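Let me begin by presenting the structure, written as C-alpha cells, before commenting on it.
What you see is the complex with one protein chain gone and the rest in place.
Which chain is which? They are A and B, in the order written, and residues in each are numbered from 1.
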Amino acid sequence: MTEERFDAIVVGAGPSGNAAAYTMAKSGLNVLQLERGEYPGSKNVQGAILYADALERLMPDFREDAPLERHVIEQRIWMMDDHSHTGMHYRSELFNEDKPNRYTIIRAQFDRWFSRRVRDAGATLLCETTVTDLLRDSQNRVIGVKTDRHGGALLADVVILAEGVNGLTGQQAGLRAQPEPKDVALAVKEMHFLPQELIESRFGLRGDEGVVIEAMGTITRGMTGTAFLYTNRESISIGIGCLVDEFTRTGQTPYGLLDAFKAHPSIAPLLVGSEVKEYAAHLIPEGGFNAMPKLVGDGWMVVGDAAHLVNAVHREGSNLAMTSGRLAGETVVKLKRLRDPCTEANLGDYRRLLEDSFVLKDMKKYRKVPGLLHGNRQLLDLYPRMLSQAAQTWFRVDGVDKRTKERQIMRDVRQARGWRGLLGDAFKVARAWR
Amino acid sequence: MHIVVCIKQVPDSAQIRVHPVTNTIMRQGVPTILNPYDLFALEAALRLRDQIGAEVSVLTMGPPMAEDTLRKALGFGADRAVLLTDRAFAGSDTLATSYALSQAIKRMGEEWGEPAIVFTGKQTIDGDTAQVGPGIARRLRLNQVTYVSAVTEIDPAAGTISLQRRAEGGVQEITTRLPALITMLEASNEVRRGSLPEALRAARAKVEVWNAAQAGIADMTKCGLRGSPTVVKRVFAPPARAVSAEKIDTTTNQSDDIAEALIAGIYARQPALEGELLRMAAGY
Partner (left out) sequence: MSEATPARQAGRAGMKKELPEHFKAYRHVWVFIEYEHGAIHPVSLELLGEGRKLADKLGVELGGVLLGADREALAAATVEVSEYGADVVYVVADPILQHYRNEPFTHAVTDLVNTYKPEILLLGATVLGRDLAGAVATTLLTGLTADCTELAIDDERSLAATRPTFGGSLLCTIHTLNYRPQMATVRPRVLPMPARQSGRIGRVIERALDMREDDIVTKVLRFLPDRDSQKSQLAYADIVVAGGLGMRSPENLQLVRALADVLGGDWGGSRPLVQKGWMPADRQIGQTGKTIRPKLYIAAGISGAIQHRVGVEGADLIVAINTDPNAPIFDFAHLGVVADATEILPALTEAFRKRLSVNRLAG
C-alpha cells in the first residue's frame, strides 16, 4: 500500500486543472494531476474558443507550438426566426494582429498540448484514473484522495477540484450540491469537415482568419438556449444547447434542435458539402453567480466549471477556467513559500484574487440574468421574431411609402408585445445587465 | 525471463478522412491510440510475468510522439519501454519494419537478456497486414505461432510452451519450444488496470529512445524506403459511380410511407427477391 505525498493534487486535466497544475509545477511544487479520461481532452472532443489573454498570463509564448485553428476576426450575433436571421456583425482588421486575441481550437488536440506543457513543467499526470473519494483527517480537513486504482492512496496539502460541471468528487464529498437542472445547459455539438478553401471562400477569409457566430431565437423553440458556429482550419464546429429543465419541460431533444438548426436557411448554405465527423454532448454551467458553490475549504479549492465559473451572457468559460486555475495555483504557491497551512482561511486568498479579477466581477455583474431569462422567455423568442418582422417590412421595397412602413412596424410591435411590455422588458434587462 | 511486447501507435482510423477536392489525406486532428490488438498481447505478457516472474519490455518503432503510447503501456505495468525512432525508417514497408524491430530486439537482448517470448497483437488497425510479427520470427529464428487465444502452460526450465490457436473451423492445441513469437488474438483476455504504484511509476519513467545506430542497426539499406520491396505507386479515392443512389422521397416524413416506397424500390430492382422472401416466410 503506497501513500505518496504531494504538495498539491489537481483533479482534472481540462483548462482549469492544467492552468492550476502548470502554475504550481512551474514554481517547483510537487504536483500530481489526475484525469479520468484516456488522455487530457478525451472527454472534450469538440471545437472551442481560446482566449489568448488568459493563456498568455500563464505562457506568454504559447503561440509557438500550441495547436491553434483560426484567429477570430469576425463576430456575428444572430437573432433568428424560422426563415431569417437579423444580425450584428463585427469584423475588424485590428484583429489581424501579431498576437491575436481569440482563436478557435479543437479541444482534444489543445488539451493534449497543454497537458504536455504541464508535464514538462514537472507535474506528474495519471490518466484513466478517477478520484473516488476525498480523504479527510480527524478534523475533517481534506488531506488527499482515493482513486479507482488499487494499491494506495494519495496525500497532499491541498486538493484542487477541476473536475467539470458534473464532477462527482466534490458532490459526493458534500462540498457542493449537484447542479440544478435550471442552472445547467445540455449542448450537443458536431464537427463538420470542410476543405480549407471552401471555408475561406464561404466566410470571406484569408489564411488563418476565422469567424464566430453566436445565435439565438426560435431555433431553441421557446426554450432558453443559444447556438454557435465556429470556423476551424478545415472543419466547422456547430452546436446548440438549452437549459436542462427546459428540455424536461418541453420534451424536446437536443439532437432535434441541432438537426433543425443545421437545416435553417441561414445555416444550411454554410455547411453544404461538409462531412459530419463527430457528435458530442456537453453540459455547460449557466446559473451564474447565484449558482456558484463554496470555493474553498480546509485543504481544498474548486476551479473552472466545477466552480460554476461561466459567463453565460458572453459565452465565456475557458478564460474564467484558466484564470481561476492560475489564481488558485498562485494562492497555493504563496502559502507554500510562507510555509503556511492550506486552511480555509488561508486559501480564502484565492477568492479575493477572483473578486479582484474580471472573473467574479463579470459573474457578479450578470448574476441577475439567469433569473431574468427564466421568467422572460419572450426575450429569446419573441424579440427575434419581432426584429425579423420589422426588418422584413423595412427592407422590402414594395411601393409602400416609408412613413406607412414605420407605422406598420410600430403596430406590429405593439401587437406583439405592447408598449408596457417593451418598457418593462427594457427595464428588466437594464437592471439585470448592470 | 525476459519478454518483449511489440506495440504500435496508430491513428484512430475512424477519424481519418479524405479531402474531397484534392484527394489527399487529412491527418489534421486525428488522435492517435495504442493499437487495440496490442493490448491483448501486453496483457498476455503481464499475466505470464505474474505467473512465473519475468521482465516485460515494450518496444515500438515510430515518430517521437509514440512515446505517449509507450508510457501508456508502462502504466499497465510493463517494466521498461524502448522507442525506436529515426528518420531513416520513414517509408518502411513490413519487410523493412521487421528488420528494424528484430535488430532492436537483438540489442534489447544484449542489454536485458535474450527474450524468451516476443508478443505482438494480431495486426494493426492502420496496416492490417499482420506481417511484421511473422517477419520478426523469421529473422530472429523464433518459433512462430499466430492467432493465439490462450497460453495454457509454460515451463521456462524445460523451455516449452503450450498454446491454443485459432485455426480455420476450430482451435489447435499446440506446443512449441522457446524462444517463440506469439501473436495474440483479440478478446482472449481483458487488459488489466495498472495499480496506483504502477501508474505513478509509469508516469515518471524514462523511456529509452534509440535511433538506428543505438539499436545496433548496421545495414541501413534494409531500412526505410530502400529496404522496402513493396512500392506504393498510386493513392486514390475509388472512382465515384456514374450514378449515385436513387433517393427515396422523404418529404412526407412518415416512416411508414418511406418504408413502403423503399420496399417498392427494392422489389423493382430485384424482382426475384420478392418471391424468395415469400418462399422463405412460408417455410416458417
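The working rule: a residue touches a chain if its C-beta (ideal position, glycine included) is under 8 Å from a C-beta of that chain, and two chains touch if they have at least 3 such contacts.
These numbers were taken from a predicted model, which means no experiment stands behind them.
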Check the options B:129, B:195 or B:211 and report the residue that touches the missing chain. B:129
In terms of residues, what is the contact footprint of the unshown chain on chain B? 10-11, 13-14, 16-19, 22-28, 36, 91, 93-95, 98, 123, 125-135, 137-139, 143-147, 162, 166-177, 186-187, 225-226, 228-238, 240-241, 244-248, 250, 255-256, 258-260, 262-263, 265-266, 269-270, 273, 276-278, 280-282, 284
Please output the residues of chain A touching the missing chain, sorted low to high. 67-68, 196, 233-234, 259, 273-276
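Criterion: only the chains that are shown with their structure count from here on.
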Could you grab the centroid distance between chain A and chain B? Build each centroid from C-alpha atoms only and quote it in angstrom. 38
Please name which positions on chain A make contact with chain B in the complex. 2, 4, 39, 42, 106, 108-109, 124-129, 147-154, 193, 195, 197, 233-235, 273, 275, 277-278
Chain B - residues contacting chain A, complex: 15, 17, 19-22, 26, 28-29, 31, 68, 72, 75, 193-200, 203-204
